[in-house]
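Structure provided below as structure tokens; questions to follow.
One chain of protein is taken out of this complex; the other chains stay put.
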Amino acid sequence: MFPAQYETLQIMSHAVIGFPSLEENEKAIAGLAVAGVKLIELQVPFSDPVADGHTLVNACYEALKQGGSVKATLDLAEKVCARHPEVTFVLMSYLNPLYRYGLQALFEKAAAVGIQGMIVPDWPVEEIEPWLPKLDELGLAPILMVTPNTAAERVERITRASRGMIYVVSRMGVTGHETQWGEKFQNYIAEIRKHTDLPLAVGFGVRTSNDLNALSGKAEVAAFCSQYIEWQRDDGSEIAANKMQTIVKAIDPVGV
Amino acid sequence: MFPAQYETLQIMSHAVIGFPSLEENEKAIAGLAVAGVKLIELQVPFSDPVADGHTLVNACYEALKQGGSVKATLDLAEKVCARHPEVTFVLMSYLNPLYRYGLQALFEKAAAVGIQGMIVPDWPVEEIEPWLPKLDELGLAPILMVTPNTAAERVERITRASRGMIYVVSRMGVTGHETQWGEKFQNYIAEIRKHTDLPLAVGFGVRTSNDLNALSGKAEVAAFCSQYIEWQRDDGSEIAANKMQTIVKAIDPVGV
Amino acid sequence: MIRSENGYFGEFGGRFVPEILLPALTELEDLFFELRDDPAFWQEYVTLTQEFSGRPTPLTPLRRLSKQLGGAQIWLKREDLNHSGAHKVNNVLGQGLLVQRMGKQRVIAETGAGQHGLATAIMAARLGLNATIYMGAEDIERQYSNVFWMRQLGSDVVGVSTGAQTLKEALDEALRDWAASVETTHYVLGTACGPAPFPELVSYFQSVIGDEIKDQSIRQMGCLPDEVVACVGGGSNAMGAFGAFLENPEVALVGIEAGGISLEDGKHSVRLSQGTGETGIAQGYKTLFLQNDDGQLGDTHSIAAGLDYVGVSPILAYLSQQGRVIADSATDDEVTEAFSLLMKTEGIIPALESAHGLAGGFKRAKSMRPEQNVVINLSGRGDKDIFNIARAFPQREWTEFLQREAARSTELLAQKGGH
Partner (left out) sequence: MIRSENGYFGEFGGRFVPEILLPALTELEDLFFELRDDPAFWQEYVTLTQEFSGRPTPLTPLRRLSKQLGGAQIWLKREDLNHSGAHKVNNVLGQGLLVQRMGKQRVIAETGAGQHGLATAIMAARLGLNATIYMGAEDIERQYSNVFWMRQLGSDVVGVSTGAQTLKEALDEALRDWAASVETTHYVLGTACGPAPFPELVSYFQSVIGDEIKDQSIRQMGCLPDEVVACVGGGSNAMGAFGAFLENPEVALVGIEAGGISLEDGKHSVRLSQGTGETGIAQGYKTLFLQNDDGQLGDTHSIAAGLDYVGVSPILAYLSQQGRVIADSATDDEVTEAFSLLMKTEGIIPALESAHGLAGGFKRAKSMRPEQNVVINLSGRGDKDIFNIARAFPQREWTEFLQREAARSTELLAQKGGH
């Protein structure tokens, strides 16, 4: 289940399928679940991940060598969705691997294994709209992105096509490190809320407890991804899960 | 004295002033005189000896490092002309060193030290003609070159401006090694004799006793230069002089 | 010139980019749509290419070579004579005019072998713009000579060390830069690929090539050519050469891809002609990509660094599907042979990319009649790439020269006290 509007801040974390290995993914996801993470993106590794920062780019590169693929992702999803019913799994992928699989077949299979949402950064709203009836029928939520430079009419169109949540890109750029959560950001969030009742998942640049506390009371979900993958890369999945637990516990439970 | 027309073959040999050194030049010239050489070219080394083959080019290059120059040549000439009155010394130079010295001063000085002739390969007949009165007055013989591709009218003009001898370039080119002394060559010689009563000095490609015997009875002088300089370079002036003596003795004394 | 329907050419094209890049693309598209039918803008562009890059480039008859091959008359469109040595500069100068109109002060570009990066650096210097060029660390390592020039020209060359550290990664990294800087920065895409409006926009600027070929053919041959042949990397020089002839069905249009070593995976860069490419969506657009069953983009190989690309212009994908463009390929060996033949017979040093067009064009010309005419687009010159060409023709003297030169260079550095 996606959080309801104005619910207290939840963390969405991440797995790149195949990184550091397919077996390790399962353990890592279990660790995240134990840590209290309620939303997990399962990222299909891709050869050209243009919307990702260096951490995820390199993770994709490694993951592909370890056998990461659409099929591996669906297989894994089947297991982890069953194993962790308290977690909402979201498929994250670039379009081409899904397109090659066959979009309709992919959607059906994803829904069948228990995936509830889908983030595809290079799949624009115009191309998604024709699929909405099918996706709604399957209960597979397309989570679209809004960015700081998205024009108002386009925010309207994107929010209309989105399901489950809106993915709010916190700032311009993908590879930078610091994000400001001040007034400008709050106005931006407020602007989006004018167009939608869906909860907002804020991504890009969420790397510390401070970031989370800054977002607490402003958004329903914080995507805590690159930093987690770096922990996983540098310290292993177990320690990464522990750190995640600390982070989750430290969140101020303030409603929006 | 230059040989008379139809006299038996004499050898003209060579010194590059400064090669292998200025002192060695004197010894080498003495050796040539002893060997029976009656004509010796004293070559002023030059930085750009375009009409010479590799042997003389490299000798010039070395000679310049050893202090070879116009002045050194005139100084040496002064000594050797006095020392070897039986030898006819010919100044061989490219034009520029003489031009820089001052042509008139040079001619006067050369004549004064006892030089009897002058070979300047890049000094065309048109430029020599105005100097003829002066040269005749000084008794300094300009020895001009005729080549196999010189047109008949030009042979006429060149022979008219020449004194002492005509330098007959035996063949096209400067760096090659073999020269043919057959019918074609004899026709060439005969053609030149139609224009002049001066003796002919044949140069380029005279490297062996065979060459000399082939020329004997056809020309009055054979310029035996590069081969001698190679002996001098490889074996030293003394052995070179001995070899020269052998060569001179082996000439068939046939009149033209 | 062909026009897209909403960014699509048949099923190919489109604009599949992260949302953040969309405003810049629509801004660019709006400006482009406004200008492309304005003859005054075209004139401004043509004047710039004339005064700075020496256009028009000549159409050179290859009299000796045509006779030797015994078929059609072969003509070369001499894009090698452009400033910077390749057709790439046409597009870049055109985009420079757009940048000035948008009032942006910075450009970025990706580059593989360095050609497009160099052209961009040149344009930026000429127009007084800041430039950042992204280049795979591996490519920098191998193509340092172009890096040398780009830096001398004042551009910032940034090495990309993600993934395989080559063109693909550089492109992705440039897109990442753009995502952060899109409001002040223009992304100068180098070929007729990428998200709309780039394929159309790049083809528009490059169409100056085909316009000239058409005029020159009529003047020099007295008729249109029977065939126009061009190498196909991303497809910009081919679209440039073909554009003016799309409505002349009597003119065959032939694109030559990099046949590489063989048609095995990773040993070539043939996307159009042998059923090796499959429809996919990546790098912002839909086209034929070399990819595996999982939709991962494949490895490519070509002796010519500039043809070593995994996708292809959606316009060419469409025209080839329609049969309007004939797709063929030339292997590395055929290419080095054509390269030598042109040099030795006509005194022109082709780029290895362009030598693909030569190999394909010569083959076709041979089977044609002497009264027919084939125009081959000589997209670039080879002397800019001596290191690449020396790799294609290994010689002891070259190796020894490099060793000596490295020693000399070390000494010079020591004299100047380092850097």
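Letters A, B and C name the chains as they come in the text, with residue numbers starting at 1 for each one.
Heads up, the rule we're going with is that contacts are C-beta pairs under 8 Å (C-beta built on N, C-alpha and C of every residue); 3 or more make two chains touch, one makes a residue touch a chain.
Owing to the predicted nature of the structure, the values given are computational and were not obtained by experimental measurement.
*Asks:* Mind giving the shown chains that are in contact with the missing chain?
*Replies:* Output: missing chain touches B, C.
*Asks:* Among B:7, B:48 or B:252, choose the residue that contacts the chain missing from this document, as touch is defined above.
*Replies:* Answer from the full complex: B:48 touches the omitted chain.
*Asks:* Touching the hidden chain in the complete assembly: which of B:101, B:188 or B:231 does that?
*Replies:* Reading the full complex, the residue touching the unseen chain is B:101.
*Asks:* In the complete assembly, which of B:36, B:173 or B:217 touches the absent chain?
*Replies:* The missing chain is touched by B:173.
*Asks:* Which candidate, C:5, C:37, C:250 or C:397, sits in contact with the chain we can't see?
*Replies:* C:397
*Asks:* Footprint of the hidden chain on subunit C, which residues?
*Replies:* Looking at subunit C, the ones touching the missing chain are residues 50-54, 57-61, 64, 78, 80-83, 85, 121-126, 128, 141, 144-145, 147-149, 152-154, 340, 343-349, 383-384, 386-387, 389-391, 393-399, 401-406, 408-410, 412-413, 415-416, 418-419.
*Asks:* Touching the absent chain: which residues on subunit B qualify?
*Replies:* 46-51, 53-54, 57-58, 60-61, 64, 69-71, 94-101, 121-124, 127, 144-151, 154, 158, 169, 172-176
Simple rule for what comes next: only the chains that are shown with their structure count from here on.
*Asks:* Centre to centre, using CA atoms, which chain is the farthest one from subunit C?
*Replies:* B
*Asks:* When the C-alpha atoms of subunit A and subunit B are each averaged to a single point, how far apart are the two points in Å?
*Replies:* It comes to 97 Å between the two C-alpha centres.
*Asks:* Approximately how many whole Å separate the CA-defined centres of subunit B and subunit C?
*Replies:* 65
*Asks:* Take the average of all CA coordinates in subunit A, do the same for subunit C, and state the distance between these two points in whole angstrom.
*Replies:* 37
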